[in-house]
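Below: one structure in structure tokens.
Let's look at chain A:
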Amino acid sequence: MSSVALPTSQPPLLSLHDLSLSHQIDGKPFQVLRNIDLDISNGTFVSIVGPSGCGKSSLLRLIVGLDTGFEGTIAFEGAPVRGLGSGRGMAFQDHRLFPWLTVEQNIDLGLDATNPPAEERRKAVREHIALVGLTGFEKAYPAQLSGGMAQRAAIARALVTRPSLLLLDEPLGALDSLNRTHMQNELLKIWRTEKITFLMVTHDVEEAVYLSNEVVVMGSRPGRIRARVPIDLPHLRQRDSAAFVALRKRIVDELE
Partner candidate 1 sequence: QEWPEVIRIGAVPSASGKAFATGLTGVAHVKEFVEAEFKDTPVKVEWVYLTGAGPAINEAFANKQVEFGQYGILPSLLGHSRGLPTKAVLAYGGVSTFAVVPKDSPVQSLKDLKGKRIGTMLTTMMHWALLEALAQEGIAPDEVTIVGLQGLDLLPAVTSGQVDAVFSASELLTLEEQGLAKVVFSSRNGNPLTAGQGNYVADKDFIEQYPEATQRVVNGLLKAGYWLAQPENREENFEIWAKSGVSPSILAAELDGVDLKSLINPRLDEFYRGRVAAAVDFAQQEKLLRGDVNPEDFYDDRFYQKAIVELGYENFWPDRTADGRVK
Partner candidate 2 sequence: MECTDMADVSAGTFIPVAASAPRIHRGLARWAPLTLLLPVIILLLWWLAAYFELGSPQLLVSPQTVFLAAFTDPAGSSVWLSAVQSLARLASGFAIGASAGLAVGLLTGLASLADRSLSPTLAALRQITLFAWIPLLTGWFGNGEVTRQIYIALTAFFPVALCAHDAFRRIPLAWLEAASVLRLKPLTRLRRLVLPAALPGICTGLQIGLVGAWLGTISSEYAIGISDGLGGLIVLGRQQFRMDIVLLGVTALTLVGYGIGAAASRTRSYLLRHHGLSK
């Protein structure tokens, strides 16, 4: 299978420029992010790795528009981001499905903002359930799913909104290694069939190398970008290939 070429001709889908963020901790300002510059092109799969507390989640929250009050600029599809808006979806590390709604109803919520006709709506929900391999579990409540299944339902809920950019905050963090490998392949499949741009935070370097076109390595105190490592390997990647192991080592070294 061939590597996905990084498209460079068109303007970036997301572009962060000189982005900084401070939080108040104990009344004192505490710089979480400093001078982040990052462009993400349409259709790519970008991963962010970095030590705990370096501001990865904070960065995603800014991009999706949950938090404002940053300095610098965030431009999405050419327009500055000022808050929540269409085109950007997000799946959280903890799945955040609503426990009182079935899988189906949870995913259906993703269509509330656009409110398509009923028939189309049912179809979209059905298809996305199939996409994440949950057919048969439409009527199940989140409590009746395993951690991995719930995570997939959450991804489907984010996907069904048809975002051009999907932000994933450690989507596989809760899974054990076997399930994790499986879900990595599922993500890859979704990414390739849906042609959506993925920006994923992970703490597993191997995962980042396995999935992404590019790995962004962040450093902490304050959170900043240390390196951007393009991964030019064809999918599906062999984790024990020399090139893979080398890239992995390079990123781990960058991290230390």
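The set was built so that all candidates are chains of the complex that A comes from, given by their letters.
We take it that contacts are C-beta pairs under 8 Å (C-beta built on N, C-alpha and C of every residue); 3 or more make two chains touch, one makes a residue touch a chain; residues count from 1.
All values derive from a computational prediction rather than experimental measurement.
Chain A shares a touch in this complex with candidate 2, selected from 1 or 2.
By the touch criterion stated above, chain A contacts candidate 2 in their complex at residues 64, 66, 84-86, 89-90, 92, 94, 96, 98-102, 105, 109-110, 112-113, 115, 141-144, 157-158, 161.
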